[in-house]
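Working notes for the structure below.
A protein chain is absent from this complex, but the other protein chains hold their places.
Labels run A and B following the written order; every chain starts at residue 1.
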Amino acid sequence: MTGWFPPLPNPARRLIAVVLAFWLALAGGLALARARRVTVGVLMPAPFADATAELVQQFNRDHRSVQIAVSRGPLDTEALSDLAISSLLLGDAPYDLLLMDVTWTPKYAAAGWLEPLEPLLGDQALAGMAPGAQAGNAFAGHLWRLPLLADMGLLYWRTDLMAAPPRTTTELETIARGLQRRGAVSWGYVWQGRQYEGLSCVFLEVLRGFGGQWLQHDAGQAPQPALQSPEAIAAANWLSGLVRQGITPRAVATVSEAEALQIFGAGEAAFMRNWPYAWRELTRPGSAVAGRVGVAPLVAVPGEQAAATQGSWGFSLLKGSRHPREAAEVLRWFTSEAVGRQLAIRYGYTPVWTSLLEDPSLEAALPLLPALRQGLLHAELRPLTPVYAQLSDALQRQLSALLSDDQPAALAMARAQRQSALILQAAGETP
Amino acid sequence: METRRPQAGEADAAMSGLELQRLCRHQAGRALLEDLSLQVAPGEVLALLGPSGCGKTTTLRLLAGLDPVSSGRILLNGREITAEPAGARQVAMVFQSYALYPHLTVVGNLELGLEVRGMPAAQRRDRIAAVIDLLQLQGLELRRPAQLSGGQRQRVALARALLRQPQLMLLDEPMSNLDAQLRDALRPELRQLLRGSGHPAIYVTHDQQEALGLADRIAVLHQGRLQQLGTPHALYHDPANLFVASFLGRPAINLLAAEAGRQLALRPEHLQLVSQGGLPVQLRQREWLGAQQLLWLESSRGPLKLLCGADQTLEEPLEVSWRVDRELWFDASSGERCRLGPL
Partner (left out) sequence: MSLLLLAPALLLVGVVFLWPLLRYAWLSGHAASVLTGLVPLANGGANWQRLLSDGRFWQDTLQTLRFAGVSLSLELLLGLALALLLHQPLRQRGAVRAAVLLPWALPTTVMALGWRWLLNDPYGPLNRLIQGLGGSPYGFLSTPATTWLFTVLADVWKSTPFVALLLLAGLQTIPPELEEALLLEGAGPLQRLWRLTLPLLAPYLLLAALFRLAQALGVFDLIQVLTGGGPASSTESLGLYAYLNGMRFLDFGYSATVMLGMFLLVLLLTSGLLLLRRGWQGTLR
């Protein structure tokens, strides 16, 4: 070393040594700090990614050791599920957190893809959320998911065509027929009748409105389908009757959310069943029905309570996450009251926190708040089982036949009952 | 037809054989064939000779009806067929590639044309048997084209054309795909066959050997224009222009340096070696051709080729001479033959 180092006076050598040591320490420290910085990967549909982008940027600025990296997935629920499942099947998940539909939870948990949250977040993680938003996050004794926003079925009605929204099925039919006869609208009531998940959501609401149930939980017994009950047949009959009477267009068998919004948004229907997101589209400047739309709970037969199918989005922690603690921290932040408030004000997302739902100062930004609060009180969860997708598929098939093929309601529901029973039976038998 | 005024030389030829009147073909602003008029008598074989792109295949396609005529008329046995569709002309054609249907057997190839014309099966069988006999195709009946030799394919193509008993036979370089030996063997056969048909035949080739050996008359084409029409003998010995003179004859004709706007051409076999009084030359090369030899000479009037007997001895100094009546004089600028003798 001395031979290579040029001869220098002693003080100079000392100075060089000190400077060198300082730089080494600085570089080492920086490397260490970078090693401790953890990036939490999150997959969510693109619109949610857009809505949370600013807040995420803020989070990344405020936190040095934890950074959030959002991957934008497809908007379509099923397409997102396909993407997530494909990457999960490959093993090493490239994400830590996944924004999931409420119906996926038992399936993903049973597949062993999720990490239980209560060891990381405690038993009280859901406390303070509206009861309707709490449901559907736990399954088989564990908490798998925290909701980002609530979602539920709503009845949209035309304030310029009637004084008050209908409360019963008969009222809805009478008003619709009257308006159609007058030529005020082409159609009375549009809803989702395409053979897909939306049809199950619509039917569940009508079923509850007629006093029926999808699955019957008798104490001490495995749940059984109750689709052949008189209430269920009456509910199915009512839906097909709407089509037969011309209150609902025959085309309903091809209608999903977007098509329903198109018809109602063009001012051609008196009522529409849709999710809260439709409000923003309908009140947007330039909308044909802007200022002429109200929101109400869905209709029921007299003496029964109208229900709203619960359809929320929430975060789950994927098994195999390399930073479960940091991911849980991000999850808690995403689902916090503060973020919920921002998303409600800026994007009209339905909050899950009771404090926000009851906050009068939010009503200016979110005129729907009272209706949403009301809806969440009667939110109806779809069956919480790993074989939900099969149950829903069996029901959709028969309902689609009912609506498009003039299948008698009793026959369609008998078939749905039999197939659902087989699905549940197979699920019970498998070890 | 009746309203048209008869033209010179037309009167007796109008009734039989083939007649082309001022035939033109233009495509995309380019003249492929310009103003071709000629007649072919029944039983006569006319060769269309010329380098590629001279218009000979164009002529054939116009006669067959495969391409439309731009102007002019075609008459076959007194009947105008200029605008008649190809299938109605009673014209048969042997293609350069033979155009045999690859998915059919020899019999299938022969039969298809008769079948589409609706000939009864018994009659078809008889006709095919006759033509198979004529062209000695026995034993090949059930072979596919891919299983035939080049010569066999050519015979099948010929058989297919003859089977139709056409009023005009067109042949597009039918021997260009065959080796030299086979060509020599087939030439007399083909000549006999075409003569015997009693109908005019037009034979397109770029091979002068073939044209000279096979045709009754030859039409030399160059750049879409007829250069000369005549018997092989006339074309060889009495060429109308420099192009015909140099295109015909192998080895090619000698062109001596021009003097006073005229050019002298001499066939190599018309030069003689003499011991004195001739044009002094030096020997550059000797080429043995078996019975003959070809001498490559250098003279003050340019290079010369001389054809003489193989046993001819060469004694220095060499001089060449020729008979004056063998001289062919051409206008150096137009290339046209000068009928006057030497200056």
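As a working rule, contacts are C-beta pairs under 8 Å (C-beta built on N, C-alpha and C of every residue); 3 or more make two chains touch, one makes a residue touch a chain.
Just so it is clear, the structure is predicted and the values come from calculations on it, not from any experiment.
Undergrad: The chain left out touches which of the shown chains?
TA: A, B
Undergrad: Specify the residue from the set B:L38, B:A86, B:A234 or B:L307 that touches the hidden chain.
TA: B:A86
Undergrad: Would you indicate which residue among A:L97, A:A253 or A:L372 is in contact with the undisplayed chain?
TA: In the complete complex, the chain left out is touched by residue A:A253.
Undergrad: Residue by residue, what part of chain B touches the chain that was omitted?
TA: The list for chain B reads 64-66, 86-89, 91-93, 95, 97, 99, 101-103, 112-113, 115-117, 144, 160, 164.
Undergrad: Tell me where the left-out chain touches chain A, residue by residue.
TA: Residues 78, 81-82, 85-86, 107, 110-112, 194-196, 249-254, 259, 262-263, 386-387, 389-390, 393, 396-397, 400-401, 403-405, 407, 426-427, 430-431 of chain A touch the chain that is not shown.
Here is the rule we use: only the chains that are shown with their structure count from here on.
Undergrad: Chain A to chain B: how many Å between their CA centres?
TA: 87
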